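Please read through the structure below; I'll follow up with questions.
As you look at this complex, bear in mind that one protein chain is not there, while each of the others sits in place.
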């Protein structure tokens, strides 16, 4: 799973019907300082995440499991809202 | 899922028969300013996307679900046409 | 799926028996100008592709579907021979 | 599978219920000198790994197998604690 921030939404009237009922959120991957890394992607929300929140996302089959839509066109989902992270960065200098 | 723009088509007379009936679209990944990022790839169209349109693509099993061809050779599909995106970029400066 | 060029073959006498009967082709990913991008990989041929041909490759479960070997050790397959591509690059400047 | 170091934990009260009971560990990928490479990600612990330990992680369906939760939202798991690695780097100069 990856850390990310919800930074927007996608509006798509014409789309695969399996996506109906799931908000399409633009998610920006973050590093451990919550700084942007890499390219934003589209994930369905499964936990009621709001704009600006730090979230956990999952990918592939796991995202369809989270959305409870095994036969859907979904390949990424927001599956948790981060309260906080505890990081021991000094470990990286060992 | 990823944002992309349909920028062309692929003609392949000799191909896996499971691809028959699906247009093969060249899709360019885009960032949130709709600028090209990374390498273009081939995706089947499942929503009637036209050349130049901004689309949502999915990958892996999800793409076969979208094409309703679970046993096919497909690994990428266009599953939505983007009307617009709402992005709150100021969130990235937090 | 990805565009690539068949640039060689791999000879491996000792290998997973599920690979028997499939040619192992070295495939070089290409951009839309057919210039090399990224690292070459090994794909099984399922369409009779020859050395030098421009092909479409697929990855993961899709490649085992294409080879009609669902329980095999295959994770990449050549599934089409490209006749030509039509690219509208001016769309990238929008 | 990949080598990594457990460098922290993620606290998320609101999350997919399939994650309940699994610690969410921040894992930093490592090279063969145990130096950080690439971006940290979130993996569930399945072997009782502690902060600072060098571990083996797996991804995709394999991670749900390891957690014994096939229908879960998990896409990465810690599946082993590294006692040591034996590396023959001189082989890279051949």
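All chains are identified by letter, namely A, B, C and D, in their written order; residue positions are counted from 1 within each chain.
FYI, contacts are C-beta pairs under 8 Å (C-beta built on N, C-alpha and C of every residue); 3 or more make two chains touch, one makes a residue touch a chain.
All of these numbers come straight from a predicted model, not from anything done at the bench.
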Touch with the omitted chain, as defined above, among C:43, C:56 or C:79: C:43
Hidden partner chain, touching residue among C:1, C:24, C:49 or C:78: C:24
Missing-chain contact, candidates C:16, C:31 or C:86, resolves to C:16
In the full complex, subunit D touches the hidden chain through residues 1-3, 29, 31-32, 37-38, 46-48, 56, 58-63, 65-66, 77, 79-89, 91-92, 94
On subunit C, what residues meet the omitted chain? 5, 7-16, 18-19, 24, 26, 28, 34, 36, 39-43, 51-52, 60-61, 64, 71-76
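Here is the rule we use: only the chains that are shown with their structure count from here on.
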Looking at subunit A with subunit B, do both copies bring the same residues to the contact (over half shared) or different ones? different
Which residues does subunit B have that touch at least 2 chains other than itself? 60-61
So which chains end up touching which? A-B, A-D, B-C
